[in-house]
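So the structure is just underneath, and the comments pick up after that.
A protein chain is absent from this complex, but the other protein chains hold their places.
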Amino acid sequence: MELERLDFSIEKLGEAHFPSPMKGTRFVEDGDRVVFHSHPEKIKAYLEKGQDPPALELAGPRELLFFDPSRVRCGIVTCGGLCPGLNDVIRAIVLCFHYHYGISPIYGFRYGYEGLNPKFGHRVVELTPEAVDRIHQLGGTMLGSSRGPQPVVTMVDTLEELGINILITIGGDGTLRGAHAIVEEIKKRGKKIAVVGVPKTIDNDISYIERSFGFETAVAEARRVTQSAHTEAVSARGGIGLVKLMGRESGFIAAYTVLADNDVNFCLVPEVPFTLERFLQVLEARMVKRGHAVIVVAEGAGQDLLGQPLERDASGNPKLGDIGTFLRDKIRAHFRERGLRIDLKYIDPSYTIRSGPPNAQDAALCLLLGHHAVHAAMSGRTDMVVGYWKGHFTHVPISLAVSQRKRIDPGGHLWESVLAVTGQPRDMR
Amino acid sequence: MELERLDFSIEKLGEAHFPSPMKGTRFVEDGDRVVFHSHPEKIKAYLEKGQDPPALELAGPRELLFFDPSRVRCGIVTCGGLCPGLNDVIRAIVLCFHYHYGISPIYGFRYGYEGLNPKFGHRVVELTPEAVDRIHQLGGTMLGSSRGPQPVVTMVDTLEELGINILITIGGDGTLRGAHAIVEEIKKRGKKIAVVGVPKTIDNDISYIERSFGFETAVAEARRVTQSAHTEAVSARGGIGLVKLMGRESGFIAAYTVLADNDVNFCLVPEVPFTLERFLQVLEARMVKRGHAVIVVAEGAGQDLLGQPLERDASGNPKLGDIGTFLRDKIRAHFRERGLRIDLKYIDPSYTIRSGPPNAQDAALCLLLGHHAVHAAMSGRTDMVVGYWKGHFTHVPISLAVSQRKRIDPGGHLWESVLAVTGQPRDMR
Amino acid sequence: MELERLDFSIEKLGEAHFPSPMKGTRFVEDGDRVVFHSHPEKIKAYLEKGQDPPALELAGPRELLFFDPSRVRCGIVTCGGLCPGLNDVIRAIVLCFHYHYGISPIYGFRYGYEGLNPKFGHRVVELTPEAVDRIHQLGGTMLGSSRGPQPVVTMVDTLEELGINILITIGGDGTLRGAHAIVEEIKKRGKKIAVVGVPKTIDNDISYIERSFGFETAVAEARRVTQSAHTEAVSARGGIGLVKLMGRESGFIAAYTVLADNDVNFCLVPEVPFTLERFLQVLEARMVKRGHAVIVVAEGAGQDLLGQPLERDASGNPKLGDIGTFLRDKIRAHFRERGLRIDLKYIDPSYTIRSGPPNAQDAALCLLLGHHAVHAAMSGRTDMVVGYWKGHFTHVPISLAVSQRKRIDPGGHLWESVLAVTGQPRDMR
Partner (left out) sequence: MELERLDFSIEKLGEAHFPSPMKGTRFVEDGDRVVFHSHPEKIKAYLEKGQDPPALELAGPRELLFFDPSRVRCGIVTCGGLCPGLNDVIRAIVLCFHYHYGISPIYGFRYGYEGLNPKFGHRVVELTPEAVDRIHQLGGTMLGSSRGPQPVVTMVDTLEELGINILITIGGDGTLRGAHAIVEEIKKRGKKIAVVGVPKTIDNDISYIERSFGFETAVAEARRVTQSAHTEAVSARGGIGLVKLMGRESGFIAAYTVLADNDVNFCLVPEVPFTLERFLQVLEARMVKRGHAVIVVAEGAGQDLLGQPLERDASGNPKLGDIGTFLRDKIRAHFRERGLRIDLKYIDPSYTIRSGPPNAQDAALCLLLGHHAVHAAMSGRTDMVVGYWKGHFTHVPISLAVSQRKRIDPGGHLWESVLAVTGQPRDMR
């Protein structure tokens, strides 16, 4: 039996020897870890081979800091698409620096990595407790955002010019790759600048991280939409509600929305291929039997059916074809051909599920992610991202987090539950 | 000065002589009216000519009924597109018949006027207090709905066969025309069947009626969407949020959403024509000055720009071209040509703004509309619809209600307020 | 027949001769009015006597202004308890002055009339478009508030010292009385300072004004609570839900909540007296028959039952006894005595129904109230409050607005509807 080789070791800028000003706090010890696997047999297998089972370093405040708080200048940047809770994370970082380490203001770069490139002329924003007072009640990001990379050398020049020694990046896969490139350039220059990421992915598709902020809020909003679709479907004769949701390569939003709504009859995700013929056949059978149906399709599902060439956007993500309108038209054509009357309502909620403020659960998550990013940076950790695993906040090396995209396992419990609640066939190929 | 000739007189099936079982109620007297005009000078002009100023009959319970409560069989039908509050109206009618007149059950026709046509085979639903117990907490209509007319003769045959002597139709313009045709056929047959409408128009575009149920709820949902669009717009460099809202011939939803959101910069409605050139020019000026913009467009706006032939749907409404995606593409092309970077987000919330349950205000409105429809029918009124005017529930002849569509007056206070809050030019032609 | 003598004439500071900068606007003409009565007979009676029927002046922008926009200094103050929409009104006033009249900043007095009394040392806040950018998405008032009057001479001294020539007060009955006193003192000094009120009363109890902002939002929140109470009541054997709502002298919130919820069985308001014996008897009958009940009581209802001496708070309002806990205890004691098991849940939502942001409808209302207050003040009107009557924004003299409290008419349509929906006896004395 071959064991997985997972290296969760975290890079540090150097020896931590400044005492933390967080008097009386229960500090996390450097050896504290949470085991990666859940199943006793897997863990035993490592130990039997004389290996430590893979485990993630716990996040939290450290008793000794790498940085002297009186010399810290921190910059924050938010990148990529909006996600509920961005302002909460910004606020948590600013307040943690201020109240726990006596560091204020923090510097906010505007419009993503553009803010680190002088050619765009975006001014740096000073973030004080007053400046972030009530931003958590608003959606979006007060710093603005943008997609795509900027030249690494330029960005590190900016950090040096401003005397920034901690950079916190809030963003997804592409942002983390950018952060890693910045770390490489910093190393090349021999500088002591910590780069810590807060993972932002509304699709919840970053590996080795169980929960990302904004995801639950997005699911809650998506459920509002599928409930609309269900109401429309049952109120019409031959009613079909078709909803397109986010999910480029991973269908987590679609899958969890289906579990949360549980009036959905078909869930189509990128991870589980299907053919149009089979899907239409199964849909027709349901319509004949039950008279209505609700279909949820993740935007990245069924891309092979669209037969179009691959293009990529500014973030390097593949440009997707529109599976929603494609299915809409194909379904209508199919039933017309078959002489069966249907009344299909198509809903694409698009940006509405991501631009509001976070729900209570996500707000708490943002708060703690922000705090833990600050603690990690102050302790001199770098090239890492704050994660969440089995109830604990953790440190995850960026290289591991971006090594592969987290996707639904079609043989795992989540998809099994989706099949159980929709009643759709396991295989629609 | 020529005075308007508005005839608000309501048709009755005959003499009312059964005493109402609503003991102790403060009954409305038959002469009770609310004056149609607001401006003293207009009212004076009528009086000076020796004419009574136009006034609407007040709705409410009458002391004497045309129908003997022990012999009433009532049918209800919901037609056309969904609107928040349909279930509330159904429930209010059922409970009013039951508790105030001792009449139960009521008969529900399924799927709009189809339910009155035996060829569809829809069964009639018995509506008791238990059957409608918590339906008001759900969106949609428990009876189902459909668009379009059915043969009048067939429908009246069905009424006669089932012994229905009160028909309450909940629907819009087309439904009311259908109800009027049913009344004509009933008259031809010399039957005593009351036909009373509850006006349902999410666009709030039925004349002589100030407020229709579901409208405020739709505006509230639409505001959620424009706020999303605003958040997206301000969070991106060159951000433009473009939102398409309902409003085929009347832009009330768009206009009120703009007043309720007041972060919208352009409101395009069917009543106020604009040219693409001028609009793009003004939009560009704003983008250069302020860096972001939010645009709301009613689905019926700018149809002349699309240059497509007129088709009609099952309800007889003209099929509209898609002004939303048209503008989206034109705006993108314009700024690309002009070498200005924008980041446009297009949102079409479609059915989501109409399929939820009503807000508190609409729920109260539905309740009272339902009650007043019952009272009107029991008193023998027919060929009418329950309206709302200057704080009072009223009776409006169907012929008057459908005589013209209510539309935004581009010279009136509402549009003036929209101009004031958006800051858009009065004339974009 | 004695006709009411209602004098709606509005005081002006003097001749208006500065041209408005609102080019192209459709201005309101000074004679524009909306007739006060609805019933044609009432209106006719005036005209037959040769009198003009009472009518309210229409609000809106005027072509000629009393104030030279370049010399305007405006102060705003918010007084009394919170109400959804206070920030919206502040924002609308600031933006209207800025964009429509070119006047910026506006000065905000902090913590109600205290802000006009130097002894409290509250600094004046400069209100620019940036300062009010997103305050409408938050509840409360950014200026703070307080109850009670301050010495009139001191307040007018402050206005003079700061060179304020327009004061806009946002508050209720007490605030308006204070504003009127300020007007008197200003007159005594022969100064040209306009004082215009925006009526704020969550109870919707200011006379000659149909709708006040925040009221609908409060009803919507209150409905959430009565729905909770209903769910609790039906989920328990012998379940009784008892909810106390705001409403010191007028029970409008309770009454409209009952219409909006329509699962409430008893609505107790200050305007309709009841005895404990009769109420408990009727409640018992319902419990025996239906097994559960929901009761809504306005805080000012049944005060005569509490037998306590009258005290007054800082605003001069009588201190009320706690009818909620009184009823809770009396009901429990009654059923215990009668040997009937009940399970009573008492809910007092208190401040939660008033501290959130306004719903869509109220937000639009706040916007237009704010605009109209500015227009009125710029035209030189004073000692008045902006009202709403039969679909039109109006000007109402303060003296008339505070002449009596608006209360539910136990013989009118609203109460009739409450009786119809609850099924409670007309008389519980």
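Order as written gives the chain letters A, B and C; numbering starts at 1 within each chain.
Just so it is clear, a residue touches a chain if its C-beta (ideal position, glycine included) is under 8 Å from a C-beta of that chain, and two chains touch if they have at least 3 such contacts.
Everything numeric in this text was worked out from a predicted model, so none of it was measured.
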Task: Residue of A:Asp32, A:Asp157, A:Glu184 or A:Glu284 in touch with the missing chain, whole complex considered - done: A:Asp32
Task: Of A:Gly14, A:Pro40, A:Gly190 or A:Pro309, the one touching the omitted chain in the full complex - done: A:Pro40
Task: Touch with the omitted chain, as defined above, among C:Ile10, C:Ala59, C:Val132 or C:Val225 - done: C:Val225
Open item on the list: Touching the hidden chain in the complete assembly: which of A:Lys12, A:Arg286, A:His392 or A:Arg407 does that?
Closed with: A:His392
- [ ] In the full complex, which bits of subunit A touch the chain not displayed? Write them out.
- [x] 24-26, 32-35, 37-40, 43-44, 47, 52-53, 55, 60, 91-92, 96, 99-100, 136-137, 210, 216, 219-220, 223, 227, 256-257, 259-262, 359-361, 363-364, 367-368, 371, 390-392, 411, 413, 416-417, 419-421, 423, 426
Task: Touch residues of subunit C, complete complex, unshown partner - done: 82, 111, 114, 120, 138-141, 144-146, 224-225, 227-229, 231-232, 234-237, 345-352, 355-356
- [ ] Using the touch rule from the top, list residues of subunit B that touch the missing partner.
- [x] 134, 137-138
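Here, only the chains that are shown with their structure count from here on.
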- [ ] Taking CA centroids for every chain, report which one is farthest away from subunit B.
- [x] A
Task: Chain pair with the most C-beta contacts - done: B-C
- [ ] List the centre-to-centre spacing of subunit A and subunit B in whole Å, with centres computed as mean CA coordinates.
- [x] 42
- [ ] Return the distance between the CA-based centres of subunit A and subunit C, expressed in whole Å.
- [x] 45
Task: Residue numbers of subunit B (touch at least two other chains) - done: 227
